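I have a structure I would like to understand better, so I am pasting it below and will then ask my questions one at a time.
As you look at this complex, bear in mind that one protein chain is not there, while each of the others sits in place.
On to chain A.
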């Protein structure tokens, strides 16, 4: 809108730049300089121009009588904006500030804020000049000094200037008083010891409640001198801040909450939600209502009316920016309702508003709604639960901000009743999730399974699926959780062996095909070898499980692919099992640790099977690794060879027995207690803000 004339202007300027190019004999004007920079075709050319100009500026700064100091400083600021060094102008800023001319002083203060920061020693030179400026009869001189103090003042400066600052508090103009107040905020932030000077000692926060209520009421009722309105809403910024203050004051405080009831209801009914400023206020209001101990019924009705109205009328209003203030208010309103100690019915309503927000097309509103829902969910899970479909849909949103929120929310919603549905959604999402989410997501899925899984069998299936979709993203604790789950559940031994055999079978065949494909045209496998193949984790767990429970497999035929209909069931005998392990060992992409797992599994199986050909094959396979280049494999092969040898005898049976069931708790849930607490703390912190 505002920038539409831009394109025309750019071309005009480009045409007019040739004039400025040869002006280097004299200090050119700022405009010429900028044009010259813009006319540069290459970065090298630009660097040259900047270097030349910087040199000129540096020389001119040495000459105290130079008439164009302010102009040079303006050029230096532009050079700084382009990202070139401009530190040599720092001393000059102090000179400019000391100037008696307003335009030099103004630019000096600006350059001070841009070029220096609070940690430079140079700032020690300033307090005297600033003292004079702050006491100046001209409001604007005072304002310049105050702005500089508020933006880059360090604690020493603030201490030096404290008496002047106090005088500014009593200034006749609100313009100065406001700036002085914000300087005091910075003063307290930089140096908490000075707080006593600017703020009352041990303030009675309860006394602030009536003041806040009165202030908000007057904002609502008076037909204001429309001095501060934004899109027809009287000072939404102040309203938002007041509502935020009420939230802090009203939490857990019945008396204070009672005082706020009326005015909150007024905000909820009177604010024009069709404007963004209005929605912003309403949002704060709902938030406040939710967090204080509001009088339930009336508030409930009022907000209900208002919100239903909002939702019905609004439609696409949020897209139009001018109306944004309305949403913002509504948003804060919901936040307040959430953080105060409100009736459950009211919360349900607040959640319903949020759900309507969520169903909108406008992403800002949806983001905001998800943000709030993640707070609600800790307080009132069942209400949010009812809307889980919409939330899960948001996982597919193209906007990463929304996906992130939706994911957190989905995880927070999981419980025993809906685990099957939500976790399946999360596993589905895992396949398409952004890489940065995956590690966290796999962990969350497994924790959710551990806590709420309807059956161990289902949990096993889910974790296997997670490993096969995002194997390279999982952390170590997930495979160990799976191993623990299998070994601690005797009824699952056969099933686990079957499923993992199937998974391993498919993964291996896919790899064999890939290797065959890659080997034919050229040796292009180099890239693949560098990174761990994704199914590595799954392969290792599967090999372990087959080593432990592989002997159960021949007892029952099963389907290799349970998802494909009409797949014939296969019976896996000792020969097939050892064949598969052999295939894995021989694959060129298999890593040394996986081979070691496979060798161990073969040794274990040797004690369970009795067929002579199978045993001979196992012995041959292990013997082949006695001369392997990897020390670990070589050592294992030699040792296992000795175990298999005739001399081991009885000892062998004891060595290859099944692992005893470890008496451990799941590594995932061991830390979750802490996680959960920090989760809640995090939310309550957000509330208190």
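Convention: a contact is a pair of C-beta atoms (placed from the backbone, for glycine too) under 8 Å apart; a residue touches a chain by one contact, two chains touch by 3 or more; residues count from 1.
We adopt the following convention: contacts and distances are computed from a predicted model.
Its UniProt record calls the unshown chain "AP complex subunit sigma", which is the correct pick from "RNA polymerase II transcription factor B subunit 2", "Symplekin/Pta1 N-terminal domain-containing protein", "AP complex subunit sigma" or "Cytochrome c oxidase subunit 2". Checked against the full complex, the candidates A:155, A:197 or A:363 give a single residue touching the omitted chain, namely A:363. Residue-wise, the contact with the chain that is not shown comes from A:151, picked out of A:60, A:95 or A:151.
Considering the full assembly, A:179 is the residue among A:69, A:159 or A:179 that touches the omitted chain.
Among A:94, A:126 or A:240, the one in contact with the hidden chain is A:240. Taking the complete complex into account, residues 1-6, 9-10, 13, 30-31, 34, 38, 74, 77-78, 81, 83, 85, 101-104, 106-107, 110, 113-114, 117-119, 138, 140, 143, 146-147, 150-151, 175, 178-179, 182-183, 185-186, 227-230, 236-237, 240, 244, 276-277, 279-280, 283-284, 321-322, 324-325, 327-329, 331-332, 362-364, 366-368, 398-402, 404, 686, 689 of chain A touch the chain not shown.
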